[in-house]
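Shown here is a partial selection of chains from the complex, left in place.
As written, the chain order gives the labels A, B and C, with residue 1 at the start of each chain.
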Amino acid sequence: MKWAPVFSSFVFIGLVTVWELAARSMSELVLPAPSIVFPLLWTELKTGYFTPHLIQTGIEVIAGLFIGSLLGFLLGVFMGEFPWLRSLLSPYVIASQAVPKLALAPLFVLWFGFGMTSKIVITAMICFFPLLENTMTAMQRIDRDKENLFRVLHATRWETFIHLKIPEGLPSIMSGLRVAVVLALVGAVVGEFIGANKGLGAMIIASQGMMDTPLMFAVLILLTVYGMLLYGLVILIEKIVFAKYLYWGERK
Amino acid sequence: MSGLTIDHISHSYDGGKTVLQGVNYHVGDGEFHCLVGRSGCGKTSFLKIASGLMKAEVGHILLDGQQVLKPIADAGFVFQSPTLLEWKTVLENVLFPIELKRKSTLEEQDRAKALLELMKIEQHTYSFPLQLSGGQQSRVAIARALIKNPQYLFLDEPFAALDAITREELQDDLLALCAHHQMTVLFITHDIAEAIYVADHVLVMEEGKIVHTETIDLPKPRTLDTRYSSRFNELGFVLRQALEGVPVK
Amino acid sequence: NQGNHSEEGSEDEKARKLRMASWSQPITEQINLLAEEKSYFKDQQIELEFIPGAGGGDAIKNIASGKADIAFTDPGSLFAALDKGEKLVVLYDIYPQNVFNIVSLQANQLTKPQDLKGKTIGVYSLSSGTRQNLLVMLHHAGLSEEDVTIVETGVLNFAPLMQGRVDATAATDTGLATGIAKGLEDVNVMEVKDHFNYSSDLFVVTEDTYEQKKEEILAFLEGYRKSVKWMMDQPEEAAALAVKYAIDGKDEAHNLAIIELRNASALPSTGDDKQLGVIDLPNLQEAADLYFELGLIEHKLDLTTIVPSEFIAKK
C-alpha cells in the first residue's frame, strides 16, 4: 500500500490545520497555534535549551523502565507460577497501582530524596504493572502437550520457564512492554512534577508557572516523539530479536 | 523384579467415566510390546500412566521393582501429536532433549543429523516445524525421542501420519535400532499388521481393560517375507477377532 | 425574609450568571464566596458559580478560554499572563497584605533573610507563589536564586522541614497555621510583608468580559465586599458555615483561625476597611517591576492601562 504514508501525511496535515484554526480563535494561554509551537520547538532544540531536560528525562525513563519492567517481569513470572504468591501479593500490587503517585510524592521524597532516585522509583512503579499482568497471564497459558514434553524430559521449573513459558509467552509479554514504555514516560514526567528542576516534567511545571503554554506544548510534542521512539524500539526488538517466536499457527 | 510392571491401575479423568479399569501388565526388559485397541479405549491414557507421565487414581507402576513417580528418566517419548517447538528448527528440536540440560556436542549433532536422515527428512534440517507436512512433523518427533539413545521407548501412534511405504521402512529402522540397543518399547498403533510386524507381544485393550494378549512368535529379524507368511495372516486374524465385536466408544 | 428577597429578585429580573474561577477548590478561606445561604450575590441578582482550579494559572486560563468570567488569582499568574500579551483587567485586591512567609525550625537559627544564604529551601512547586515570594524576599536581602538551593516539596511542605530534608520552607500564613495545628513546633517565621508588602490575590477579568458584563461584575464586586465584611464581623458564623461548604472545613476551630488570618490579609494597605479591595497601583507596579527584575517575566509591564482608575486607591 504505497498510498498509506501519503494518506497518513494528509491526516496529519489535516489535524494540524484544525488545530491551527481552533487556536486562532482562542487565547494562546489555552491553546497555542502549531505555527507558534513548532517554530519554538525547532529553535529551542537548535539552541540546545531542551537538551539537558531531554537527557534527564531520558535517563529516568531508561532506568525506571529497566527496573520496572524487570520487576514486573519477575513478579509476573513468580506470581504466574505460584498461585499462593499471587494471592499474597496482588493486594499490594493493586495498592501500588491504584494509589496516585502524585499523592505519595512527599513520602517518595522522604524515602528517596529529591534527586533522580525518587523519579526512577515512580517510573518503575508506574510501568511495572502491565508487564506483570501480561507475564502472569502468559505463564499460566501453556499448551498442555508441550508441558508434557517438558515433564518427560525432566525439565526443571527453571528450564520449563526458559525454554517453554518465555518463548510461548513472548507476544503477550511484548505487548505488556509496549504499554510499559509509554507509561514509563508518563511516570518520569509525573515524578518530575514533584520535585525536580530538570527534565521535561519540570519544564512543564515551569512553563505553567510562566504561563508559557507554547513552551508546554513544545514539551508535550517532545514527549510524544519520545514515546513513539520508545514504542518503535520495542517493535524493532520484537521484529529483529524475537521474530522466530512470533509464529502464528503456520508460516506463510 | 526387572522390567516395567503396571500394577492394578484404574483411572478416570476428573472423576468422570472410568477409562482404565484395574489394568495389570508386565513389560520385560528389552521387549517390544504393541498396544492396539479401538479409538478411545484408553491406549493413550495407559501409555501416559505406564510411563509415569500421568498419575493413576488407583494402582502404581514399578520399574525394576521401584515405584515410578515421575516420567521414566531414560525414556524416549512420542506423543500422539508431534508437539514440536515452533520457534526451533528441526535440528534444534531433535537436539532439544540434550540442549535442555547442556550444550550438545558435535557428535550429538551428527547423531541428530543421522537420525534425520534415517527419518528421511534431512532436507528439512533447518526448516521450522510449521514449514513441514504432517508426516514430516511426526518423523521429527520420532527422531527427537531417539536422540538420547533411551533405554525405554513410549510411542503413541508414531507412524499414523505416514504413508504405507515410509511407514514400513521406518518399522524396519525402528526394529533394527531397538534390537541394537536392547530397548524396551511400548508402542501404540491402530494398524494390526504393524503391531504384528514389530512386536514381541501385542496387547488388545477394550474399554479400559486388557482383553487379550498375544505373543508374536514370528522369527526375528522380521523381513518382507514375514509380512507374507501365513502365521502373519493367522495372527492378524486372531487380533482382528479380539478387536471386533465390542462397539467402539 | 432573605428568602423572600431572592424570590422577588428572580421574578423581577432573572438572575445574572457569573462564573468565578478560583485558584483552588472551595476552601474555608473563601467561605464568603461559598456560603450560598448568606445570599450576598443573589442579593445582587448574581447567580455565582464557583469553578475550582489547581493554581492561579488555571484561574486565568479559565477566563482566557471563556469558561469563566472572573479569576481569583495571584499576581504572579497575572503578570505572566500579561507578559504573554493577554488582555486583562484587574478589578480588586483580594488580599492586599502579603500572606507568604519562610518557615524554619528554631534549631536552624534562621532569623533574617540573609541567613538563608547557602540553605536548601522548599517551595510547593517551581510554578507556585511560594517560589516567587521567596525570590522577592531573597531579593530584598540582596540574595538571588543562585545563593540558595530551591527544591519542590509539594503541598505537604512541612514534612521535609521536620525531617531535616530542607533548612527552610516557603509557605503561606494559613499553611503555617495548619502546620502548627498539626504538630509543627518551634519555628522561626520570616514574613514577606515585612520586607515588601504586596498583594497576594486579585480579581481579574478579560477585557472582553469587562466590556460585555461590566454591570454584573460591578454587582459581583459589591456582593463580594459585603461578604468580606460579614466574614470580618461574624468570623464564628463563617467558621461554622465552612464546615458545610468548604472541602477542608472539617474543624470549626481551625476554620476560625484561617478565617481570621484571611480577614487580616484582606485589609487594604491603607488600613481603611471602607476601602476593601482597592488597588494600590504603585505598589502593584513595583511588584511587576520586581518580577521583571527577578526574571519571572520577560517584559516590563505597564499596569496603568490594566487597572481602571475607578478601582485604584485614591491617596
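Basically, a residue touches a chain if its C-beta (ideal position, glycine included) is under 8 Å from a C-beta of that chain, and two chains touch if they have at least 3 such contacts.
Just so you know, these numbers come straight off a predicted model, no measurement behind them.
Peer 1: How many times does each labelled chain turn up in the complete complex?
Peer 2: Chain counts for the entire complex are A x2, B x2, C x1.
The rule is simple: only the chains that are shown with their structure count from here on.
Peer 1: Which chains contact both chain A and chain C?
Peer 2: none
Peer 1: Comparing centres built from CA atoms, which chain ends up most distant from chain B?
Peer 2: Between chain B and every other chain, the largest centroid distance is to C.
Peer 1: Looking at every pair of chains, which has the largest contact count?
Peer 2: Result of the pairwise contact count: A-C comes out on top.
Peer 1: Compute per-chain Cα centres, compare each with the mean of all protein Cα atoms, and return the closest chain.
Peer 2: Located nearest the centre of all protein C-alpha atoms is chain A.
Peer 1: Measure off the straight-line distance from the CA centroid of chain A to the CA centroid of chain C, and report it in whole Å.
Peer 2: Chain centroid spacing, chain A to chain C, equals 38 Å.
Peer 1: Need the CA-centroid distance for the pair chain B / chain C, whole Å please.
Peer 2: 86
Peer 1: Using mean CA coordinates as chain centres, what's the chain A-chain B distance in Å?
Peer 2: Distance between chain centres: 50 Å.
Peer 1: For chain C, what residues touch not just one other chain but two or more?
Peer 2: Residues: none.
Peer 1: Can you list the chain A residues touching chain C in their complex?
Peer 2: It is residues 26-31, 105-106, 109-110, 113-114, 193-197, 202, 205-206, 208-213 of chain A that touch chain C.
Peer 1: Can you name the residues of chain C that touch chain A in the complex?
Peer 2: Within the complex, chain C contacts chain A at residues 55, 57, 60-61, 64-65, 76-77, 80-81, 83-86, 125-128, 131, 150-154, 156, 159-160, 163, 165, 296-297.
Peer 1: Within the complex, which stretch of chain B touches chain A?
Peer 2: Within the complex, chain B touches chain A at residues 48, 51, 53, 70-71, 73, 75, 77, 79, 81, 83, 85-87, 96-97, 100-101, 128, 130-131.
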